[in-house]
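Of the protein chains in this complex, all but one are displayed in their positions.
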Amino acid sequence: MDFEYNDKTKRLLASLNAFMDAHVYPNEKLYYEQVAADRWTSPPIIGDLKKKARAEGLWNLFLPDSTHGAGLTNTEYAPLCEAMGRVHFSPQIFNCAAPDTGNIETIERYGTPEQKARWLPRMLDGDMHSAFAMTEPDVASSDATNIQSSIVRDGEDYVINGRKWWTSGVGEHDCELLIFMGKTDPSAPKHKQQSMILVPMDTPGIKVLRAMSVFGYDDAPHGHMDMVFDNVRVPASNMLLGEGRGFEIAQGRLGPGRIHHCMRLIGLAERCLELMCRRVSSRVAFGRPIAEHGVTLERIAESRILIDQARLLTLKAAHMMDTVGNKHARAEIGMIKVAAPNMACRVIDWAIQAHGAAGISQDFVLANYYAHARKLRLADGPDEVHRNQIGRLELRKYAEAV
Amino acid sequence: MDFEYNDKTKRLLASLNAFMDAHVYPNEKLYYEQVAADRWTSPPIIGDLKKKARAEGLWNLFLPDSTHGAGLTNTEYAPLCEAMGRVHFSPQIFNCAAPDTGNIETIERYGTPEQKARWLPRMLDGDMHSAFAMTEPDVASSDATNIQSSIVRDGEDYVINGRKWWTSGVGEHDCELLIFMGKTDPSAPKHKQQSMILVPMDTPGIKVLRAMSVFGYDDAPHGHMDMVFDNVRVPASNMLLGEGRGFEIAQGRLGPGRIHHCMRLIGLAERCLELMCRRVSSRVAFGRPIAEHGVTLERIAESRILIDQARLLTLKAAHMMDTVGNKHARAEIGMIKVAAPNMACRVIDWAIQAHGAAGISQDFVLANYYAHARKLRLADGPDEVHRNQIGRLELRKYAEAV
Amino acid sequence: MDFEYNDKTKRLLASLNAFMDAHVYPNEKLYYEQVAADRWTSPPIIGDLKKKARAEGLWNLFLPDSTHGAGLTNTEYAPLCEAMGRVHFSPQIFNCAAPDTGNIETIERYGTPEQKARWLPRMLDGDMHSAFAMTEPDVASSDATNIQSSIVRDGEDYVINGRKWWTSGVGEHDCELLIFMGKTDPSAPKHKQQSMILVPMDTPGIKVLRAMSVFGYDDAPHGHMDMVFDNVRVPASNMLLGEGRGFEIAQGRLGPGRIHHCMRLIGLAERCLELMCRRVSSRVAFGRPIAEHGVTLERIAESRILIDQARLLTLKAAHMMDTVGNKHARAEIGMIKVAAPNMACRVIDWAIQAHGAAGISQDFVLANYYAHARKLRLADGPDEVHRNQIGRLELRKYAEAV
Partner (left out) sequence: MDFEYNDKTKRLLASLNAFMDAHVYPNEKLYYEQVAADRWTSPPIIGDLKKKARAEGLWNLFLPDSTHGAGLTNTEYAPLCEAMGRVHFSPQIFNCAAPDTGNIETIERYGTPEQKARWLPRMLDGDMHSAFAMTEPDVASSDATNIQSSIVRDGEDYVINGRKWWTSGVGEHDCELLIFMGKTDPSAPKHKQQSMILVPMDTPGIKVLRAMSVFGYDDAPHGHMDMVFDNVRVPASNMLLGEGRGFEIAQGRLGPGRIHHCMRLIGLAERCLELMCRRVSSRVAFGRPIAEHGVTLERIAESRILIDQARLLTLKAAHMMDTVGNKHARAEIGMIKVAAPNMACRVIDWAIQAHGAAGISQDFVLANYYAHARKLRLADGPDEVHRNQIGRLELRKYAEAV
C-alpha cells in the first residue's frame, strides 16, 4: 500500500495550485461581477484564464489519452480534480469541465472518424461547449429504463422527439452540440432500447423553455435547461456506436465522471472548511473567539475526518477503475456517489452555521456550494437508488450461504 | 391537561382553512408569476386577497388587544399561524406578517399617543409596510451587545449612523417606517446602551445598498436589505420608551415573534410533508410506487413524529407565555427556536429527496421553503447560542447541589 | 389547551416524589447489594418499601377502576409513571410494575368471575408476580401472526405446546401465573387464530431454560426467561374471553402499556440528564468544568428539548386514549413507541459520555438504563415496524387525492 501521490501527480498538482493562487482566487470576485453584468455569456475572465492555463500546460488534464491530454490515470488525475473543485467555475479554465469532458471522452471512444474530425478539435481547444440530454421531467429517471424520448429512423435521418430537463451547459452562448439519449426501439430488451445520438444545437426543432433553478440559483451562464425536441432531424450518421447501444455508452462514461464529481466535491468541502477555520478564528462572541467554543472544534474535527475518509474512498475507487476496471469497481463507484455529496452537504452546512447569516448570502460561496452539493445527491440517481444497489451487492456475498 | 384547541380557535381555524383552500392555494402559481413579472412591487393578487380576508374577518388575528385585532392569546393564535405558514406569502393577506406584526405590537405597547396616532391606523389597515433594523454585518450579532450603530442626540433631533443588513421588508414599495436599534450611550451598563427609534423611510441619508440573498433567493418583493444610515436625522420625539431601553423593548417583542415563526415553520413542514406524501404515492420506480419503498415510510413516519413534537413544544411555550409570562418561559422559547427550524430543515430535505431533481427547482416550493427554514437557524441568534443558554438554565437547577 | 396537570395529579405526584426522596433514592445502593447477594429472590428492601407505599396510599395507582386502584385516567396516571421511572426498580414498590399491571387489567377486563376471584386479590395486594408469554425465538415476532405455539382443546382441558422467550418476570421467586398467547385454530382468519389462556406456573410441563441477557444484564431477580411448554395441561375454564380472541385482548392491553413504558422512559432519561448535569458541574478537565465545554451545553440543551418533546407527545397520546379511544390514537401510540426509546438512548448515551469510563460501569445506573431503553426499541415490535405503520397511516390521508 502506498498513500502518496506519485511524482507526476505531485508536479502537476503543484503547478495547478500555483495557478489557482496566482490567477483564480484573485479573480473570483471579478468572475461573479462579470456574470452579474451579462448573465448568459461566458465572462471574459474565463477566456483570459483559459489562455494562460493552456500556455502553462494545464489543459485537458482529464484525458487519459496522452496525444491530446495529460495521459493521466484516474488515480493520477483525481487529486487535480480536487484542486480545481475548490473554485466551482475553475475546471473550465483548464478545459476540464463537465459535461464537456464526458462528451469528449464519449466521442473519442465511440465516435466514427467523421464524428471525431468534426467535433473533437474544437472541443479539445475549448472553443465551444457541449451538453448531454438525458433526464426527463415526467418519469423517475433514477430508473433509466423510464426514459421516453424517441429517436426514430426516417430514411437517411433520425427524427428526435421528447422533453429533456436539467440539460447542463446549454446556457453557454457557444454550446454547439448535444449528446441526446432516447429510445430507438421500445420493443427491444430493456437495456437495448436506448441509443445516443449527436445533435448540433442549431438543428431546427430544439427549443429551450427555461433555466432550471437549483435552490435559487440558475447557474448562469452554464445553466440547467428545460428543453423540447420537436421533430428534430439529424443525419443517420450522427448515431453513436449503433442503435440500442445507449446504455453501453452510458456505463462507459459513468465511472470517470463519478470520480471527477466526487473529487471536485472534496475540493469544495476543503474550501468551505478553510473558510470556516478562518471565520471562527477571526470572530469573537461572548468574549472568546468562536474557534474556542467546544462545538466549533467538534465540527471542524468531524469535517476533517469526513473529508479525508471520502477522499480515500474516492481515490480507492479510481485506483480500482485503473486496475480492475469499472465493472469490478461498481460497488465503490456507487459508494462514493453517496458518500461525497452527503459529506459535502454536512461540512458546508456547518461552515454556513459558523458564518452566521452571512453564510447563506452572496458574500460567501457557501450557500451556492451547498446548493451544488445538494444537487449531486439527486443527479445521476438519488442516494436511495445507489444505497439499494450497494446493499444488494453486499447481500450477494452471502447469498449462497443463506 | 387538555390538548384540544378551544372553540374560538377551532372556529377561526375553520374559516382560515376554508379561505386558504378557496383563495390562497389556487393563486400560488399566479403569485409567483406576478412577482416574476414585476419583482419589487407587491403583486396585485395580494391586494385582492387582503380585501377578501378583511371582509371575512380574518384580519389582524395576531393582536391580543381585541379593540383592533382578534383578541387571541398566544395559545389561541398559534394554530392560525401554523395554518398561514403553509403558504409562505400568505400571512400578509391577513395582515399578520413579520416584521409588521412585531412593529405594530411595539408601537402599541411602547409608543407615545402621537407615535400611535401617526403610524398605527395605516399599519392596522395594511396600507403600508414597515421594517426592523437590528443586525449588523461587522459583528457577531448573536451577541446583541456587539451592535455598533449610533443614535446621538443633537438638539431636538437624534442623528443616526451605521450599517444594517438583513433588514427584511424594505424591499416592499410601500415600506414607510423602520424601527432602528442602536447605541445611545456606549458607556452605560451593557444592557442600557441601546435604544430603539422610529425612522420614516423617506428620511434623507438612508441608502439601500442591495438585497441580501438567501441561498439563491432574494425574496422579492419583501427583500432583506443591506443598508447604510448616514447622518439620518429624526425628531427626538421618535424615540421609543426612552434612551437606553432598547433591550427592554427587544425582550418584550421577542416572545410572541418566536411563537409565530415556529408555528409558521410547522405549517411549512406540514405542507412539505403533504407534498412528499402525494409525490411518493404517484411516482413509480423499480416497479413499485415510491411510497412502498421502506425508506420512504421511515421518513414519513419520522417527519410526522418530528412535526407533532415541535408543535406541542411550541404550543406549550405559548401557553406558558400566556400563563406565567415570557420570563418563566425563557427556556421553552429558546427550545422552540432550536427545535422548529431544525425539524423543518430535516422534513423538507426528505421531501426534496422524494421529489428527485424537481425538488430543488422552481417547480415546487420545497427548495425555497428549505432556504427559509435554514435562514431561521441563524436569524435571531444561531442554534448554538440558544443551546448554550438552554444548557445553562438546565445546569442551574442543580447548581446549588454540586 | 391546557398544559398543566390537574390537582389530583399534582397531589399524588407530590406524595410520590416525597416518597421517592425519602425512601427510594436512599435505598438504591442497598437494592443492588441485596440483589448481588441473593440474585433470584426479591430483595427484602422491596418488601419493606411496598408496605410503606401502601400505607401512604401510593398503591395500584395504574388502575383506572377506583374500587381497587386510584381511579386515574391515562393522562392523570402518566406523570406518576414518569416519576417512578426515574428508578428502574421502583414501580413494583407501588404495585405498578409491568407485566403485572397489564395482567391485572387483562383479568379484570376479560376474566370470568372465577378467574377474577382466584387471581385478582393476591395480585392487587402485591403478594405474587405474574408474566406474559408471547414472543417466540424462531419467528420474526414483530409480525404477531407469526406466532406458532399451540393451544389445543382436549376434553375438559387445553394442552399447550411451544417455546417462548423474553418472558419477563418469571425470574421472581413468587411468579405464580402466566398469561400465554398461542394458536387455537391455525386455519381461522389471520386475526382469529390466537387465544390467551391463564397458566399457573406450577403446572407440569413448564420448563425455564435460561435467563435471556440484555447486553450483559440478566435483570435478576425479574428476569426475561426462555421457556419450553411441553404438553402443559390446564382446565378449559382458564381460557380468556374465548377461543380466537387473543388479538382482541392484545389490542386492549397494548395502549395503556405503551403509555406506561414511554413515561417511565421519560423519567429514566430525566434521571440520566440529572446525573449528567451533576457530573459535568463537578468535574474539571483541561482547566475548566466540563459543564463549560461547548459540546456539553449543546448536549444538555438537546436532551432537554428531546425529553420535553417526547413527554408532550406521550401525554397527548394518553389524552387521546382517554377522550377518543385507542383506535383513534393508533398513530400516536405508534409514534411514542418510536420516539421515547430513541430519545432515551440518545440522552443516556450522552450522559455516559459525560461520565467517562465510569458511565459504562456498575458505579452508575447509566449503562443498565441504556440497555433497558435499547431493549424497548425492539420489544413490542422494532422501530421499523412502527414507522412503517405510522407512514402508511399518514399516506392514507392523501390516498383518495392522488
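Per-chain numbering from 1; labels A, B and C assigned in written order.
Convention: contacts are C-beta pairs under 8 Å (C-beta built on N, C-alpha and C of every residue); 3 or more make two chains touch, one makes a residue touch a chain.
Here the structure is a predicted model, which means the values were calculated and not measured.
K.L.:
Check the options A:23, A:210 or A:319 and report the residue that touches the missing chain.
P.N.:
Of all options in A:23, A:210 or A:319, contact with the hidden chain holds for A:319.
K.L.:
Write down which of C:149, C:193 or C:368 is the residue touching the left-out chain.
P.N.:
Of all options in C:149, C:193 or C:368, contact with the hidden chain holds for C:368.
K.L.:
When the complex is taken as a whole, what residues of chain A touch the one chain not shown?
P.N.:
Touching the missing chain: residues 1-6, 75, 273-274, 277-278, 280-282, 291, 294, 296-305, 308-310, 312-313, 315-316, 319-320, 323, 331-332, 334-335, 338-339, 384, 386-392, 394-395, 397-399, 401-402.
K.L.:
Which positions on chain B touch the chain that was left off?
P.N.:
The missing chain touches chain B at positions 293-298.
K.L.:
Spell out the interface residues on chain C facing the chain that's missing from view.
P.N.:
135, 137, 140-143, 146, 165-166, 212-218, 283-286, 290, 293, 295, 352-353, 356-362, 367-368, 370-371, 374-375, 377-379, 382-385, 388
What we mean here is this: only the chains that are shown with their structure count from here on.
K.L.:
Count the C-beta pairs in contact for every pair of chains, then give the pair with the highest total.
P.N.:
Highest contact count belongs to chains B-C.
K.L.:
From the C-alpha centre of chain A to that of chain C, how far is it in Å?
P.N.:
53
K.L.:
Using the touch rule from the top of the page, what residues of chain C touch 2 or more other chains?
P.N.:
Answer for chain C, listing residues that touch two or more other chains: 294, 296-298.
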